[in-house]
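Pasting a structure below so you can have a look.
Rather than the whole complex, this shows some of its chains in their spots.
As written, the chains take the letters A and B, and residue 1 is the first residue of each chain.
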Amino acid sequence: MRDKIRIGVIGGSSPPSEALEQAFQVGRLIARAGAVLVCGGLGGVMEAASRGAKEEGGTVIGILPGQDFQAANPYVDIPIATAIGYLRNALVVLNSHVLIAVDGSYGTLTEISYGLIYGRKVFGIGTWEIPGVISTSGPQQAVELALKEAKNAYS
Amino acid sequence: MRDKIRIGVIGGSSPPSEALEQAFQVGRLIARAGAVLVCGGLGGVMEAASRGAKEEGGTVIGILPGQDFQAANPYVDIPIATAIGYLRNALVVLNSHVLIAVDGSYGTLTEISYGLIYGRKVFGIGTWEIPGVISTSGPQQAVELALKEAKNAYS
């Protein structure tokens, strides 16, 4: 478990249904590749990705804003409470080797920015198009590129 | 002091010289209006704005990433240590009624994003042009709009 690649999936808590489907596929592909999915542990993109990962027998770490670790969505295996509200967005990033952003609003933008501050590559699916975010054609390409990046950078 | 308007000035730590001059003017205008300047307490835009405010006899709060409150730039009157690194960016926002962004890189983008999450208006001078940031023609207009917004929203 310690040596597995960790892919952070970030995105909005109330996204359009297309983004939910994409996040679900991202979660499935991460689990199928044997990587660990890291997310913010709540709803929307976070939950859809978590559900995808669980469907493939993967492992999900959810880093929560509140002080109750049981508040995580039901697909999180390892919920971590932080009690620091939106400041926990930085922790989602720090605990991932690489990030995939799906859709997302300002919370996701803090995570993308922290990713670029802390030197994480960010692969995007219909998300903020700011310099530094690498746009992809969808879940398949995003997960492929993320795995490749993580293997190169951390092994 | 408690009832004064607080204007947060955010921006890069190593900006081009034009941004430093703009930040300096922003600081002067904030102090001249009797408002308190809040910033991250370090160099670049933060220091230039602080210097501007001090030149007009203003008050500067600097919210620092490290654990030593004496690490603030010399123009900060009230340095606050946090020991939480870049997570302190959220605290710069929370302690301001309204924000002015000058230039800036990814750290500034986390602050802009936190601003929009926490309901602060963000006025921009040559900074990230993302939805929600209100572009201005320069220091004069930015401070005028910021003061107007703060007076409307908090009195």
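Just so we're on the same page, contacts are C-beta pairs under 8 Å (C-beta built on N, C-alpha and C of every residue); 3 or more make two chains touch, one makes a residue touch a chain.
None of these values were measured; they are calculated from a predicted model.
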Entire complex copy count, 2 subunits given: 4
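Rule of thumb we're sticking to: only the chains that are shown with their structure count from here on.
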Distance between chain centroids, defined by C-alpha means - subunit A, subunit B (Å): 31
Contact set on subunit B toward subunit A in their complex: 84-87, 90, 106-107, 109-110, 112-114, 116-117, 128, 130, 132
